[in-house]
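Taking it in order: structure first as structure tokens, then the write-up.
All protein chains but one are shown at their positions in the complex.
Labels run A and B following the written order; every chain starts at residue 1.
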Amino acid sequence: MPLTFTPVIGIEIHIQLKTKSKVFCKCGTDYANDPPNSHVCPVCMGLPGSLPVLNRAVVQQGMLAGLALNCRILPTTFFFRKSYYYPDLPKGFQVTQSDLPIAAEGWLEIHDDAGKPKKIRINRLHLEEDVGKLHHSTTDGRLEGASTSFVDYNRSGLPLAEIVSEPDVSSAREAVEYVTSLRRRVRYSGASDVDLEKGMMRFDANVSVKCSDGRWGKRAEVKNMNSFRALERAIEYEIKRQSKILEDGGEVLQETRHWNDTKGVTTGMRVKEFYRKFIVEPDLPPLVVSSSWVEETRARLPEMPVERAERYEKEMGLSETDAAVLTDSIDVARYFEAVVASGANPQRAGNWVRTEVLRFINEKQISVDDLAVKPASLAELLSRVESGKLSTTQAKGVFEGMLEGLSIEDAIKKTGAVEGGVGADALTALVKSTLAANADVVEEIKSGKDTKGKKIKFLQGLIMREAKGQAKPDEVEAAIEAALKDDA
Amino acid sequence: MKLGSDEVRAIADEARLSLTGEELAKATRYISNFLDMVDRFKELDLKGVEPFCFAEATECPLREDEPTSFDNIPDILAGRVEGTDSFFKVPRIVGEA
Partner (left out) sequence: MDIFELGARDVAKGVREKKFSAVEAFDSCFGRLSAYEGKIAAIITRTAEEGREQAKSIDARLAKKEDVGPLGGVPTILKDNMCTRGVRTTAGSRILGDWAPPYSATVWDLLRNAGATLLGKANMDEFAMGNTTGTSAFGPTANPCDITRVPGGSSGGSAAAVSAGYSPFSLGSDTGGSIRQPASYCGIYGFKPTYGLVSRYGLIAYGSSLDQIGPFARDMEDLALVMSVLARHDPKDSTSVQGKNLDFTLKGDAIKGKKIALVKDFKDFTLDRPIADAMKRVAGILEKAGAVITEVSLPTVARYAVACYYAIAASEAHTNLARYDGVRYGYRVSDDGINLKESFEKVRSEGFGVEVKSRIIAGTCLTEPVRSEEYYVAATRVRTLIASEFAKAFESVDCILQPVTPSLPEKIGAVDDDATKGYESDLYTLPVNMAGLPGLSFFTGYAADPALPVGLQLVGPRWSDASLLNIGFDLQKILGNPRIANGGL
């Protein structure tokens, strides 16, 4: 009987909590456009004699993220010094809550590879400080072969939450679903922007493989994954690598492995794990959070995406896909809900937000909150479509104008749209001339070759363009069909 | 508990220290005296005794989230960060620290 292999995967995620200042000092966190080592002070540089003072917002954001992941908040927790030597670590230790965390025992629901719902347990979410950033002088970013490395301490002391899952993940796909869902929930909570491109979310995976003959390989800790794709590929690679070793009768080593995204492989760190040990951080007394603070925080937690999407389906009759897209970001969901609250038909509003609004904000790379068209105005526009005063195509043109900051009336004027659409006579004339100019197409339709209605759509498109968006698509289609019938 | 000089050398290596022969001898003597002394703890029943962390039953004070730039960054960088690249420099990193 051929051997089979079951992966056992635990995921560790570091997210940067959203605060204005660093975790233990007052240096600002917004340094994206500033030179290296421009947001530093004695504390985050680990200068002799400096001492940490904890930022209240970090505790607040940590709790929010924990609650978003269904965690329990622990009333009293400690900080530790985790020691190892590395130039990006200015004190020679990292201050971390480690296994006495602010939040513990959470879970997230995902789907297993067969599509069945599955819970991934979250062991804990703990607070810690980020380290500085190392740059290497080789152009391709490899560590090997560099002659000098450069250190920037702007990142040193940024607030992080490390989220440690139980080893409940069984495949690379599950891993991606888990981190996707986790990311969405954390972003919803407002605890972090979890912007992957800005390094606000980083992954490590503990991967081991159980063989059907009872052998269980040791676990490898795979590091350096900064995207969902990298996480997926690294886990897939590691499962294959370990399965092959077991298949060949070998032994999987317990080690830390480095994901090389360019080569698509993991490589063992040449020496054993960094030397890490813990003592209590004597400079920080126990962190105590009152139950009233926990409850206030819980009350601030918005409705989460899955629950929200279910409500859209149930109460508003939206499709699963529409509901999922609209709830992907809380800003968009809130915009959509505001449009509906202003009286728009939920399905029409959902469709509009999903297509027009998202297209525009994605194209312009702006937040929905910065959109010139406020929810009430969009609702007003949609109500005119609803009542037949504007065709959908017309409305799109008006929307373009509104995006430039025009009022709905001015936008209507600018586009030259006439409310009520193209007059019936004008449309009939337009259809007639168009059909005449495309006799070959008309012939094809008549011969019954246009089984999928593509040719009709083609003619419809021509007429719509000719009508400069002032015709309603369904009316045009009806007019074409009527004309074809007449012609026959 | 006693530690041999090889063990002491290995611990020194973890602490990024290389010792001369004389230093190693002194450190080995020191650690052995030290451990003899600390071995006294074994006489005590420490079950149920909480670790002492802080002299006062205080809570960690929390600071408001208001960013303020440090007023003397040039002196933090003085002598280490030259020119416009403003990075600290370290020797090549070969796989590990």
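One rule holds for everything that comes next: contacts are C-beta pairs under 8 Å (C-beta built on N, C-alpha and C of every residue); 3 or more make two chains touch, one makes a residue touch a chain.
Computed from a predicted structure; not experimentally measured.
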*Where does the absent chain touch, in terms of which shown chains it meets?*
A, B
*asked:* In the whole complex, not just what's shown, which of A:V176, A:L196 or A:V280 touches the removed chain?
replied: A:V280
*Which residue, A:P2, A:P48 or A:G214, contacts the hidden chain when the whole complex is considered?*
A:P48
*When the complex is taken as a whole, what residues of chain B touch the one chain not shown?*
3, 8, 11-12, 14-19, 22-23, 26-27, 29-31, 33-35, 37-38, 40-41, 44, 46, 49-56, 58, 60-61, 63, 70, 72-76, 78-80, 88-94, 96-97
*For chain A, which residues reach the chain that was dropped from this view?*
42, 45-54, 81, 83, 85, 87, 90-93, 149, 151, 276-280, 282-285
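Criterion: only the chains that are shown with their structure count from here on.
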*What is the distance in Å between the mean C-alpha positions of chain A and chain B?*
39
*What part of chain A is in contact with chain B in the complex they form?*
19-21, 26-30, 35-42, 45, 47, 53-59, 78-79, 84-87, 134-136, 143-144, 146-153, 269-271, 274-275, 280, 282, 284-288
_Please output the residues of chain B touching chain A within their complex, sorted ascending._
14, 16, 51, 53-54, 56, 58-70, 73, 76-77, 81, 84-97
